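All protein chains of the complex are present and in place, except for one that has been dropped.
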Amino acid sequence: MEYRLLVNHEEKKLTLSSSPDLKKTAFLEGISHQYELKSIGAQEYLLELDGRLIPFYLACEDAKTHLFIQGETFIIEDQAAARIIRRGSSDDLARMVTPPMPATVIRVLVSEGEQVERSQALMVLSAMKMETTLVAPYHGRVIKINAAPGAQVMPGEILVEIEPDEEDQHGAGTNL
Amino acid sequence: MEYRLLVNHEEKKLTLSSSPDLKKTAFLEGISHQYELKSIGAQEYLLELDGRLIPFYLACEDAKTHLFIQGETFIIEDQAAARIIRRGSSDDLARMVTPPMPATVIRVLVSEGEQVERSQALMVLSAMKMETTLVAPYHGRVIKINAAPGAQVMPGEILVEIEPDEEDQHGAGTNL
Amino acid sequence: MFKKILVANRGEIAVRIMRTCREMGIATIAVYSEADRSALHVQCADEAALLGPSEPGESYLNIDKIIAAALQAGAEAIHPGYGFLSENAQFASRCEEEGIIFIGPPASAIKLLGDKTRARAAMLASSVPVIPGMTQPEDDIEKLSSQAAAIGYPVLIKAAAGGGGKGMRVVSDPRDLQGAFTEATSEARRAFGEGAVYLEKFLDRPRHIEIQVLVDRFGQAVHLGERECSIQRRHQKIIEETPSPALDANLREAMGQAALNAVRAAGYVNAGTVEFLLDNEGKFYFLEVNTRLQVEHPITEMITAIDLVRQQIDIASGLPLAFKQEAIRFQGQAIECRIYAEDPETGFLPCPGKILFLKEPLGPGIRVDSGIYSGFTVPTAYDPILSKLIVHAADRPQAIERMRRALAEYVVLGIKTPIAFLREVVGSEAFRRGATHTRLIDESFNPWRPTAQMTDAACIAYAASQEMPRKYQMGDGVKTADHFPTPWETLGSWSL
Partner (left out) sequence: MFKKILVANRGEIAVRIMRTCREMGIATIAVYSEADRSALHVQCADEAALLGPSEPGESYLNIDKIIAAALQAGAEAIHPGYGFLSENAQFASRCEEEGIIFIGPPASAIKLLGDKTRARAAMLASSVPVIPGMTQPEDDIEKLSSQAAAIGYPVLIKAAAGGGGKGMRVVSDPRDLQGAFTEATSEARRAFGEGAVYLEKFLDRPRHIEIQVLVDRFGQAVHLGERECSIQRRHQKIIEETPSPALDANLREAMGQAALNAVRAAGYVNAGTVEFLLDNEGKFYFLEVNTRLQVEHPITEMITAIDLVRQQIDIASGLPLAFKQEAIRFQGQAIECRIYAEDPETGFLPCPGKILFLKEPLGPGIRVDSGIYSGFTVPTAYDPILSKLIVHAADRPQAIERMRRALAEYVVLGIKTPIAFLREVVGSEAFRRGATHTRLIDESFNPWRPTAQMTDAACIAYAASQEMPRKYQMGDGVKTADHFPTPWETLGSWSL
């Protein structure tokens, strides 16, 4: 996935390779780095970067992430629109197609490339023995479907990516 | 509210007076104590008990609460059924009539004393500009309604207390 | 011994005093303002009394309210900490009148030492070296010239009515005196309406050295060595250490004796600190006496193993000193860094706010005296000190590396702190050489920008944390709303 970050007011672009089976790779300013990440606590992580272990600490406040790493502190602003779920950004969140709880995919009701209306049903999930339906948050075109029937899905995973129509652009980036 | 606790395997009963405007009082083994409580962090509290300040720390694991106070550690089991929302006890929780998010009460659809069917609509709430409906988790009789139209309600507050019918007793205590 | 003490302060120093009280079996009463309802010092006390609104005049500086709280709770003594009322003679007198013991010197000593002219006269009378200079203004250039020769060049011309550097001139060469005098006089006249000036010895980049003393009610007095406090920003100390790299045993003994003479001259009792300026020829000059516990007292505690707060309480309760000068020994090197809520990138402007995450350093030779916790909102109304990080090691190079290690372990997220800045100053060649003076930060670290060697790693760290599947992100820790979206966050696309 591509990232456009403001790090202490300096712009940085990077790309992470996201295939889960391969060694994870980050590309940053022409250099590729191997990395692994482990979560230690709610706000603590351990990054292995090019063979070196680096613990770091995160805290979010509004749209800013405070990050402490090896004695240095950074304030990071994520320039890409609502890529992830962040507390308080409910407007963006309302526009994401993601399950509100761990669930299993039962049926997928649309296909890639299809045009969908706002509130059109996209996918049926099962959780806590109840069937529930994810709907389109806005008019647009389905560009990617990230889960098939039977898949276990978690909150925060974008299950259906929809490119919004012109008049419905607010809050939706290429990664939605 | 009345509490029946197992504290390090010893049974203790106490009652807290809960009127918000009065000085808070706890009655325990014939003695009444004045108290105030302040939350310091997610797991840290400051108790003022009979004029003395006592910080304490809480952690929950399954149905047990670990509590550290003045150098002593207690494991507390709450004998009353699902009084509060506790992580992991989804069976009980599914049986409580409580909003899943901060919301405003729009309409109350039942009255105290009324017999209700499982899944019967009880109350309509508004949150995030959407109307949503709380339904009865089991057959029973409405014994108390704790919120009127216009009220701001929070997750964890029991809005409608329902005494379950005989055949539907599981997980429901007098406080539901 | 006292059964109950009121601590008339807040933040890290109130917490630190209460810790010793607890070790002594003494109950503590915290006082707090409305801004400090959730402050750490309130959590550490046995009882707490609300003083009033956040303005210091309505709370921590309000003598009537503090006395009332002490009487109400039945406190036998009040510890004033540092700052606020700690050097207020009127407060000390008032305690005396109310039958409460003020844990500090008698009001008379506070008064004498607070009056710079009387203090200077008392020091001169007791052969304590003071900065040579004139005590009266002079407008005759001939007389000034002979005074300057007597004081010894370089001299400093100062405006009698002065302040803020106006009407001030450094003169190194006798031939420049006339011109500088004319300029200073006219500048002073423009600034203050009168042109009177006087002369003082000019000290170039002096060191700020202070001596800790303890005096009991029976006239026994000891000194506990020096603290080197030359690293300052905005005329306020930020790094202190002991022993000072500038002192040898002889100079330490000479300064220690001068400090004892100084406090004896003032009829002093309890813990006090005598501040000196030390020039680069090893001459030292009395500056003032701080009639209270110093912020930087822990470094003395580290190398002597003596608890200064316990000594203060023992002395105030009437106990004699339990040790003689010859029993006091100094072991190893201690350094303190003050952690303020301030931004070293903007000239150390205070930056109060909410602490989103906090992790304090641990392990060998580390002490943290802290007044904050994760989730605490640092109020804007008070001094922005958050905590003090103190290290102790066998020698100065080891103490420096230990401080750098500890600073690298110290995580404060949500507000600006000088932690990274301090790490750089402590690691600088000048600090390692021990070549510290009061203008070091201004000359070498202002303006300052972080080196930011970890920017790329920070980007990857951030992005990787965003890509982590939510179920793994929970780790072993507490599940938080960051990981598990609440309905507020997720119900948007549900069909309800």
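Letters A, B and C name the chains as they come in the text, with residue numbers starting at 1 for each one.
We take it that contacts are C-beta pairs under 8 Å (C-beta built on N, C-alpha and C of every residue); 3 or more make two chains touch, one makes a residue touch a chain.
Quick caveat, the model's predicted, so the values are computed rather than measured.
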- Task: With touch as defined up top, name the shown chains that contact the chain not shown.
- Result: A, B, C
- Option touching the unshown chain, where B:E44, B:E114 or B:E163 are the choices: B:E44
- Message: Going by the contact rule already stated, which one of C:G57, C:G193, C:G363 or C:P447 would touch the omitted chain in the full complex?
- Response: C:G363
- Among B:A26, B:V108 or B:A151, residue touching the chain not depicted: B:A26
- Note on the structure: In the full complex, chain A touches the hidden chain through residues 38, 40-44, 46, 48, 51-53, 55, 87, 100-102, 127-128, 130, 132, 155
- Message: For chain C, which positions touch the chain that isn't shown here?
- Response: 15-16, 19-20, 22-25, 38, 298, 301, 304-307, 310, 329, 331-332, 354, 360, 362-370, 374-377, 392-394, 398, 401-402, 404-405, 408, 475-482, 484-487, 490, 494-496
- Message: Please output the residues of chain B touching the missing chain, sorted low to high.
- Response: 1, 3, 5, 7-8, 10, 12, 14, 16, 18, 24, 26, 28-29, 33, 35, 37-45, 47, 49, 54, 56-61, 65-74, 76, 78, 83-87, 89-90, 93-102, 119, 121, 132-137, 154-157
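In this section, only the chains that are shown with their structure count from here on.
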- Leading the contact tally is the pair A-C
- Would you kindly tell me how far, in whole Å, the mean C-alpha position of chain B lies from that of chain A? 35
- Where does chain C touch two or more other chains at once, residue-wise? 478-479, 486-488, 491-492
- Considering chain B alone, which of its residues make contact with at least two other chains? 128
